[in-house]
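One protein chain omitted, others in place.
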Amino acid sequence: MGFEGAMPEISLSINGAPVTGTVEGRTLLVEFIRETMKLTGTHTGCDTSQCGACTVHLDGKAVKSCTMLAVQADGAEVTTIEGLAPEGEMNPMQQAFNDHHGLQCGFCTPGMVMRAMALVADNPDPTEAEVRHGLEGNICRCTGYQNIVAAVLDGAKALRG
Amino acid sequence: MEEFTYTRPATADDATGAHSAAEDAMYMAGGQTLIPVLKQGLAMPTDVVDLNRVGDLAGIQVTGDAVTIGAMTRHAVVAASAEVKGAIPALTVLAGGIGDAQVRNRGTMGGSLANNDPSADYPSAVLGLGATVTTNQREIPADEFFDGMFATNLEDGELIKSVTYPIPEKAGYAKFPNPASRYALVGVFVAKTAGGVRVAVTGAGQDGVFRPAEVEAALSADFSAAALDGVTVPADDLMTDMHAAADYRAHLIVVMAKRAVNQANGQG
Partner (left out) sequence: MSNVKIGESLRRVEDLRFLTGHGRYIDDINLDGQARAVVVRSPYAHATINSIDTSSVADMDGVLLVVTRDDWQREGFKPMPTKSGVKNNKDGTPLSQPDRHALAIDRVRYVGEPVALVVAETLQQAQDAAEALDVDYDELDAVTDPVKALAPGAPQLWDDIPNNLCLDFELGDKDGTEKAFAEADHVVSLDVLNNRVTAVPIEPRGCIASYDASEDKYTLYNASQNVHANRDTFAEVLNIDPAKLDHIAPDVGGGFGAKNSGYPEPPLCLYAAKRLGRPVKWINSRSESFLSDTHGRGQSSRVELALKADGTFMGLRTTTIGGIGAYAWTVGPFTPTGGSARTQGGPYNFPAMYYSGKAVLTNTAPMDPYRGAGRPEATFQTERIVEYAARKLGFDPIELRRKNLMPKEMLPHKTPMGLDVDSGDFPKLFEMTMDMVAKADQAALKAKAEAAGKKYGFAIAPYLECTGGGPKEHAGVTFNKDGSVELAVGTSSTGMGHETSLAQILAAALGIEMGRVKFQQSDTTATPLGGGHGGSRGMEVGGNAVKQAADEIIELAKPIAARLLQSETEEVDFEDGTFKAGASSVSMNDVIEASQDADKLPEGMEPGCLNHSSVFERGIISIPNGVHAAAVAVDTDTGTVEFLGYWVMDDFGTIINPMLADGQVMGGVAQGIGQAFLEDIVYDPDTGQLVTGSLMDYGLPHADEIPNMEIGYYEGEPTKKNPLGVKGAGEAGCVGACPAVVNAVLDALKDDGVTHIDMPLTPQKVWKAIRDKGAHDPKALLGDAA
């Protein structure tokens, strides 16, 4: 039947490492990631699930970690921006964002990169229109998107090898 | 967010049991509407019964004459389903246009229907195709399921298990998104079935999803976009908000109906 009482204990994998923790039922996944796990690369930019700054991967799929309870990630594999390039290097998508000036203030960037990675995992060779449409869950206020789109197309190419 | 007791049942029976045992419980399906609602304090249940681990609520079954989709099937799964696309392509169009990619990875058909947001997409498919909603208690025909804005005829604690959509001859869905939220400002589902033409409009009606008689009549005579030239929909019972007044919504219903018909006819 699952959890009784207000403080479930959860076990999951974050960026490949096993993690256990006690949460409240109402604890959001983003709160668990940022406050309990101290992984502050995942950001909160709104409270209505629109900006996408909190995007992480849940079992390989992009989700908004502000619109999911932490307890719902029990048993799942979660990847955050910190898990894309654990050695402090940049992966090809991150490198493409750097090459194309696909970020300015950097606040939407982790969510944008996580979404971009999921997008190209589903569609390794997207068109520009597919990229633009595919980023509809992520808002950037700095770049005007042009360089983000260029970065995603280039990152996709690099990831195709 | 207010505190609540969280339960995570593994079966539908456990879910309904947990719901009825609690003082004021809510089911959580994909949570893409409910979690923001909880965050804003617009709902303060004592208990949240999470349906995400209930085993037999997700999945797609296509038979000769119907597509049955489990309540907890996520929008992304429906959108990507070759089987659904082969049977009722308009359903994949609809599911693929809900929210955004991240929302589609969590949001579910059953959650969307139980909430009956007046600007949600799925209610138009259920009503437009004359689907049947199967719950833990009974089967509810589409025409009897919806009961006005954010309301359905589900009993307290009644759980949607699946929806069975009869496969039409053809169908189409066209949505005009709210420029800010991207919810449907007007969404029109059209279906040509052996039993006749059905049209359902979401996003526009003061009482939620509805069937526009004028559009259905015109398309019943001639299932083509041209048949809708000159057809008007009365604005009286349509919503007005800062994004669209009733007259604009009335106009968009006809425009979106034409686009849905063209899509159904393979012309766009």
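As written, the chain order gives the labels A and B, with residue 1 at the start of each chain.
As a working rule, a contact is a pair of C-beta atoms (placed from the backbone, for glycine too) under 8 Å apart; a residue touches a chain by one contact, two chains touch by 3 or more.
This is a predicted model, so every value here is computed, not measured.
J.: Could you tell me which shown chains are touched by the chain that is not displayed?
T.: A, B
J.: Provide the residue numbers of chain B that touch the chain removed from this figure.
T.: 40, 176, 179-181, 242-245, 248, 251-252, 255
J.: Going by the touch rule given at the top, which residues of chain A touch the chain that is not shown?
T.: 34, 39-48, 50-51, 53, 80-82, 84-85, 88, 90, 94, 97-99, 101, 103-110, 113, 129, 131-133, 135-136, 138-149
One rule holds for everything that comes next: only the chains that are shown with their structure count from here on.
J.: Distance-wise, how many Å sit between the C-alpha centres of chain A and chain B, to the nearest whole number?
T.: So the centre of chain A lies 28 Å away from the centre of chain B.
J.: Could you pull out which chain B residues touch chain A in their complex?
T.: 1-10, 14, 18, 28, 31-32, 35-36, 38-40, 48, 50, 52-53, 76, 99-103, 105-106, 181-182
J.: Once bound in the complex, which stretches of chain A touch chain B?
T.: My answer: residues 1-6, 8, 24-26, 28, 47-50, 52, 55, 58, 61-64, 66-69, 71-72, 115, 118-119, 134, 136-138.
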